[in-house]
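For reference, the structure I am asking about is given below.
Left out: one protein chain. Kept in place: all the others.
Chain IDs A and B follow the sequence of writing; residue 1 opens each chain.
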Amino acid sequence: MADETKNPETVTVTIDGVQIEVPKGTTILDAAARVGVDVLHYCYHEGLSAPAQCRMCLVEVEKAPKLMPACVTTVADGNVILTQSEKALKSREGTLEFYLVNHPLDCPVCDQSGECKLQDYVSEEGRAMGRLREPKRVFGRDDFGGDVLYEGDRCIMCTRCVRFMREVAQDERLSIVSRGSRNVIDTFFDEGLGGNIWADNVIDICPVGALVSKDFLHKARAWDLDRVPSVCPNCSQGCNITLQTRDNEVMRLKPRPNEEVNSFWMCDYGRLNYSWINRKGRIEAPLVREGGRMVPMSWSDTLLRLAEAAKVASGGVRAVVSPFLSNEDLGAARRLVDALGGGEGVYRSAKGEEVVLPGFPALALREDRAANVKGAELFGFTRTGDGAGKGGLEVAGAHGGVLVVVGDDLEDAPADFGAGAGLFVYVGHVLSPAARNAHFVLPATTFAEMEGTFTNVNYRVQRFWPALQVPGMARPTWQVLGVLLAGLLGGAVPATPEQAFEGLAELRAEFSGIRYADLGAHGRPLPQLGQLAEAAGD
Amino acid sequence: MSVNDKNPGFAGDTGEFPNLTEADIRGTAYVGTRPLDGGHASVAGTMPYQLATRGPAEGPIFTGPYEERLAKVISRYPDRQAALLPALHIAHEVRGYVSPEAMEEVAERLQLPPAYVRGVTTFYTMYNLQPLGKYLIQVCTNISCNLCGGEDVLHAFLEATGTEMGEVSADGLYTVIEVECLGACGFPTAVQINERYFENVKPADVPTILEQLR
Partner (left out) sequence: MAYPYSHPSEVRILSKYFGDPEARTLKGWEARGGYQGLRKALGMERGDVVNEVKTSGLRGRGGAGFPTGVKWSFMPKDSGKPHFLLCNADESEPGTFKDRELMRWTPHQLIEGCLIGAYAIQASHAYIYIRGEFFEPAQILARAIEEAYAAGYAGKDVIGSGVTLDITLHLGAGAYICGEETGLMNSLEGRRGEPRVKPPFPAVSGAFAKPTTINNVETLCTVPHILTNGGAWYRQWGTEKSTGTKLFCVSGHIARPGNYEMPLGFNFKEFLYDVCGGIPNDRKLKAVIPGGSSVPIMAADEIDVPMDYEGFVAAGTMLGAGSVIVMDETTDIIRQVGRMVDFYSHESCGQCTPCREGTTWASKIYRRIRAGFGTEDDLQTLLDISDNMTGKTICVLSDSCAAPIVSSIQKFRDEYLAVVERSEPVVAEIA
């Protein structure tokens, strides 16, 4: 019966009793995933070639004389595949026992513990008691340079790291050295991995604790970490990441797969550049200048006073914003500038060399070392300052009218920056000497403490979520400025990040082409104006 | 007196061939002397790699006839990588072992990553990674030779050279190691000394063999 409607491009197979139709050429592993069956594996990784050497994914295919490696065996029509048969289970149990022959079982001091595939699989399917009575081989530890440390005894020889360096980084600095049970992973003697900014990805893909980060070494246990989806803030590529925190502190950044942006990877520059997110000494309350003093006040008092001051301010606006702000923040800053009579707005961004990942060239460490340069430009801010993201503040700093600084820490600004402004509003995170010249200091959250969106170098809009507690009374910039704008102009205050996002379409028509709810965890490309017109024409 | 008493280590007196000379068996006259540049390109990659006399001890490896030989080897394959084993053999022939510097030179010549070259080099047991004695004595102790006393022959060599397994003798002449099956199981014990096979070796033959090497 089924044959009458047979699609020549698909095959029908049964996996653990569940029938499914899949495209021809699908591997058993992928077909199993479609019916929710997770076939255990070590060497297979979606972003790499499949050598089928870990032998964990062997499954029984009825009528086949041997167990078949699910990662490279394509399904044939009518296959009956059993991942939990006695033979398959015995094979996995045996192979897991082999993995432990030389493994040091040093889970208590291993950073991978808790997220280790060897630990997971052995506890799920391994033998209850080991039978090994022989001494174990000892290799010890090897510093691979950069951030990478190799613990040879924990290595299970899956060769994911070797394949990553060969196929993706295309800088083949890792190799299996020696043969058989003497195999170790090594670099060319002292050459190491240093200087290759993609090297830390080998730590991510290592299924066990053989490759560990020196930066993260013995810093936290995996099970104590909270993981929040986010976007790497450190360049305009916008790699999808998880912010991993413990006790309200970012411990590490890990890439989160997104085939459109960063595949499974991210660069070491972005990954290791997180200490600023944990910066202490944050402004925790709104401050209002009274005479020579900065006086903490409630939000309502502060914003009422600010609205009053803004209404009488004159002399035009100069604004300095940060390319680390969200789209919603930048939109609110743009509205504020316009509401106060309009004027020039600038942003500053450090620049560096662009470094492309050869095996996935859509990913590069971008020249602009800030997440939302494109967002700043979309909302009408122009670049100033030098390649280090410094300087360029002369015009704004000497402005006699209204000066609005949003998100820029002003750390390199001269001490008299904004001293001559008629009204100086500072919305930010820390109180640098220049910020102390402000009449109003409004504490804002960083991207890690709030929900919002960035626009990446390719005009892709991507969401991030709050991972850290808000310091004191700090609030998202869009919210602070939204209340202020309502006070100045009347109208509604956006109550949610979604509402703030929806308001962006009034400033840039492109944003009318995407809905916040559709952004999901992987974002959406921002339609260009031409595309929008075309769509409207249809 | 059999030939073996005077000249032990080749199977000249074996079986029904009492009159075959060592040259007959080894094909010495037929082979002649292969030129350093490798001769015909089809066979340029197959010079003996482990010789008592070696090339220049310093400087680049692939110069003069060695460079010519490498070029011939490369010409026989669809890509340069395929010349890796022959290139390492040349490096070994010239220096007697494959040093990190030699791996780098090979990598550069074949446009391969040095780490890759190291990975390949270390896979193969014939590429020695440190200097050895002038004579590398490899004694088969795998099953067929073992049944016929291979381990005794090994110990005889160790004793006669005064070395531990793998170390260089004090006079720099000998390194004795155990080796897996040499494919001469019908002539136990099989021993390979540099490029030459010695067959039917008994412990009593060991002093004579060492004497004749000098």
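Everything that follows uses one rule, which is that contacts are C-beta pairs under 8 Å (C-beta built on N, C-alpha and C of every residue); 3 or more make two chains touch, one makes a residue touch a chain.
Nothing here was measured: the structure is a model prediction, and the numbers come from that model.
Put simply, the hidden chain is in touch with A, B once you look at the whole complex. When the whole complex is considered, the residue among A:34, A:141, A:179 or A:219 that touches the unshown chain is A:179. Across B:52, B:129, B:181 or B:213, the residue that sits in touch with the chain not pictured is B:181. Summarising the interface, chain A meets the missing chain with residues 51-56, 58, 65-67, 69, 72, 90-91, 94-95, 97-99, 101-102, 131-135, 156-157, 176, 178-183.
Residue positions on chain B in contact with the hidden chain: 11, 14-17, 20, 24-27, 30-32, 34, 39-40, 42-43, 45-46, 48-50, 76-79, 81-86, 88-89, 110, 112, 119-120, 123-127, 141-144, 146-148, 179-188, 192, 195-197, in rising order.
FYI, only the chains that are shown with their structure count from here on.
Centres computed as Cα averages put chain A at a distance of 55 Å from chain B.
Of all residues in chain B, only 100, 103-104, 113-120, 122-123, 125 touch chain A in the complex they form. On the chain A side of its complex with chain B, the touching residues are 166, 171-179, 186-189, 191.
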